[in-house]
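Below: one structure in structure tokens.
One protein chain is absent from this view; the other protein chains keep their places.
On to chain A.
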């Protein structure tokens, strides 16, 4: 099943099950979704539940949050999360903090979803990863699916969850296909929020990743296996709450950690994971924690520079080798 279909079916099933669920965003209706995620939904549920909005993120996000205050369950789609910055005040100050400020009187059962991170050749303003920004905010839950199973299970969980959820998809994953079991295809299927998944078991080094980077980490694990390094790949699934117990348990087993993410390096998800491991499992580390992240630059357009600005499988392999004290000579690393 393609990730796109997985998301579409999750939206369809949840809208069918609960009349309070509705979808709003740019081009979600007649255009069938900018990336075809909401294909067929307008036809099935009508214009009262699938709403095409004008290009006014601050306005329609505020309207979505207000509707959630009243008790509806809106899903607000951002064409990409880069545009969520226009509405970030409503995500943080109106949605995330309201349950706390009202001492639980007003809850905000809303989902903010859309593609996050880099696509291909879309340039600096369309390529940022917002995982660490949103995940730092108490009151939000932040999810990042990788496979079709993740997409279905986590989106259903997000829609059913009574708190505001930021759901970070990835444009380049929409077209990827994954095998799914019958259990995943059942309409009651749901994944727990806050739990990571061990995609591949290993004993020499733990590699954490989310979204598209999980695929890269799995490829890196194949290459490392040929060298006799057994890597354990953790698919975070949930950036907030972060599954600290699972990550710590894994590092206590392997004693080495590489964190992988697409976003900017400073104050990123990897930084949080590193700090968490040092606080809770310092004695178990046999090597410094390695971070593989996007480059500390706005995303360039030229294909070769874009490639350098994003983590590649080789980068993950190299970092894992370093963590295992089997690194390549430094001559291979040039300065630009």
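Points to keep in mind about this one:
Everything that follows uses one rule, which is that contacts are C-beta pairs under 8 Å (C-beta built on N, C-alpha and C of every residue); 3 or more make two chains touch, one makes a residue touch a chain; residues count from 1.
In this text, contacts and distances are computed from a predicted model.
Per the UniProt record, the absent chain's protein name among "pyruvate dehydrogenase (acetyl-transferring)", "EF-hand domain-containing protein", "Glycerol-3-phosphate acyltransferase 3-like" or "Glutathione S-transferase" is "pyruvate dehydrogenase (acetyl-transferring)". Of the options A:1, A:17, A:63 or A:198, the residue whose C-beta touches the omitted chain is A:63.
Of the listed positions A:94, A:170 or A:235, the one in contact with the omitted chain in the full complex is A:94.
The chain not shown here is touched by just one of A:53, A:82 or A:235, and that residue is A:53. The missing chain lies against chain A, touching residues 22, 48, 51, 53-54, 56, 58-72, 89-90, 93-94, 98-107, 109, 138-139, 141, 161-163, 192-194, 241, 244, 279.
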